[in-house]
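This is the structure, below, for whatever I ask next.
Excluded from the complex is one protein chain; the other protein chains are retained at their positions.
Labels run A and B following the written order; every chain starts at residue 1.
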Amino acid sequence: MKKYLFIFKTEFINSLQYVKSFIVGSLSLILIIYIYLNLWNFLYSDPESLINGYSYTQMIWYILFTETLWSCIKGRKIVRDISTDVKNGNIAYQMNKPYNYINYILSKTFADFTFKLLILLPAAIVLGHILIGNIPNFNLLGCLLAIITGILGTMVNVLICISIGLLSFFMEDAAPIYWIYSKVILVIGTLFPIEFMPEIIQPVLKYSPIFAMNYGPAKLFVDFNYDFLIKVLISQVIYLIVFYIITNLVYKKGVKNINVNGG
Amino acid sequence: MLTEVKNLIKITFLSTKYAIMREMENKVAFIMNVLFMILNNASFILVWVVMYSIKDNINGYTINTILLLWGIASGTYGVSRAFFRGAYELSNKITDGKLDAFLVMPKNVLIQSILGVTPSAFGDLLYAYILLFISGITPYKFIVFTLLLILGGIVDVCSAIIYNSLAFWLGRVDSLADSLTGFVTMFGTYPDTIFNRFVHILFYTFIPVAFIVFVPLRILINFNITDLLILLGGSSIIIILACIIFYAGLRRYSSSNLMVARI
Partner (left out) sequence: MSVIEVKNLSKTFKSKVKGKGLKGSIKSIFKPKYKTIKAVNKVSFNVEKGEMVAFIGPNGAGKSTTIKMLTGILYPDNGDIKILGLDPRKNRKKLAYEIGTVFGQKEQLWTHLTPYDNFKFFGAIYDMKDYEIEKKIEELKALFELDEFINTPVKSLSLGQRIRCEIACSLINDPKILFLDEPTIGLDPVVKENIRSFIKRMNKECHTTVFLTSHDVGDIEKLCKRVIIINNGTVVLDDTMENLKYHYLNKKIIDAKMKEKINLDDEKGIKILKDKGYNLKIEVDLKEKNISDAIKLLDPDKIIDINISNTPLEEIISDIYKKDK
């Protein structure tokens, strides 16, 4: 475990180099929030009214929360880096090292994520206050718990990204799979809570990973209650275990493939 | 003078042809890239489907208008990235001294440095025409649409040239340039009518989406001379500005007394 902590620390310090480009990259976050602020303004003819159970303020804070979390991990980069490792055989070298490749990627990504979150989340919250005022039904403990579930949800997301990257063992280019995945969770969960989706599929979605990844934590942030917190945590624990196992299985199968092909 | 232009066009054509040939070496990957990009773009329509289920007119834009908006946005993105990818990677070419290779050639440096092919952009281009087809195609619309895409694509490329040329003066600006070109792309996919006057000024100046997407959209839906003149005038200014800024930067590059990391 200690070695992963070390990887975490090293990557964290490494991230300091890229502060400038990260800050510049975060401008897109401000842009997205600004766009949706204007867009929803037109959809809510009356700011006090509710659409699918959400007020205007809640919608904007919802999107702010999900987009901030999303901006702190570079899913595309995870997939690309793992694909490169697979394609150029680097992954074979990793097998000789005394650590699990998956855990290594997790530690690295988590370090990068933590660094960015520490900068971006406070900034986003300040931005939110400036643009639309207070977090609805503000409850400090609730918000903190929501943030924690947000971190857990992100880890589920990262595991899925790693699995997609590992698909490079079996296909020429895993990037298109990632594009589709990222678009799906953008539409369902990031931009819109599950309540905005057609009624028929809502029950399915409530049991899908999307509940654990972004919808659950974001809804907690704008509308906290303990019952819902329990539901989110349970689904997160389940999906963390499930995807951790899946990721490792894909890795093992893929590595076996290399041995069969001779590298 | 005329032969010089003819020769330049010949080289541009050959260069692009060879680049496309290289990308098509792996036909499967190429087609996958194109198809997935179409799917990728199409999935974003879901966002609009959800939005329009709440209200059927967003400040002047109906769902049909959105389709055409996306058609032009996707089409100009396709034209620019499919053939002029180099323009979007220009800032690093400048800071890494890669322009040297073009300076020893007896051909126009700007043209040489902006050429490049992105396979997935052909997907964006195809998607544009699919949208045009869905929203009702006529021979007139097809011709006007195509002309608008070509002009819009060129203006997009020129804006990228301007952003990337900042590298001549500011050093490493790739994140900044990428963010700015990202803004152009992003703003072009949302109705311009939801924004205030200040943002509209931005669209006609530093983020010239108006000349790439919004004015062409107005012309496509409802042709009028005023809009046409605005489009031609604005586009010309941006194209000329791109050339002036690039060549001023190039002079600086060559007379440079600043030791940029070049080998």
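In this text, a residue touches a chain if its C-beta (ideal position, glycine included) is under 8 Å from a C-beta of that chain, and two chains touch if they have at least 3 such contacts.
Keep in mind that this is a model prediction, so the values were computed, not measured.
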Checklist entry - Which shown chains does the hidden chain touch? => result B
Checklist entry - Of the residues listed, B:Met105, B:Leu170 or B:Leu232, which one is in contact with the missing chain? => result B:Met105
Item to check | Missing-partner contacts on chain B, residue numbers | outcome: 3, 7, 10-11, 14-15, 18, 21-22, 25, 100-101, 103-107, 254-259, 263
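Methods note: only the chains that are shown with their structure count from here on.
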Checklist entry - Once you find the CA centre of chain A and the CA centre of chain B, what distance in Å lies between them? => result 30
Checklist entry - Considering the complex alone, what residue numbers of chain B touch chain A? => result 26, 28-29, 32-33, 35-37, 39-40, 43-44, 46-47, 50-51, 54-55, 58-59, 174-176, 178-179, 182-183, 186-187, 190, 194-195
Item to check | List of chain A residues in touch with chain B within their complex | outcome: 20-21, 24-25, 27-28, 31-32, 35, 38-39, 41-43, 45, 51, 172-173, 176, 179-180, 183-184, 187, 191-192, 196-197
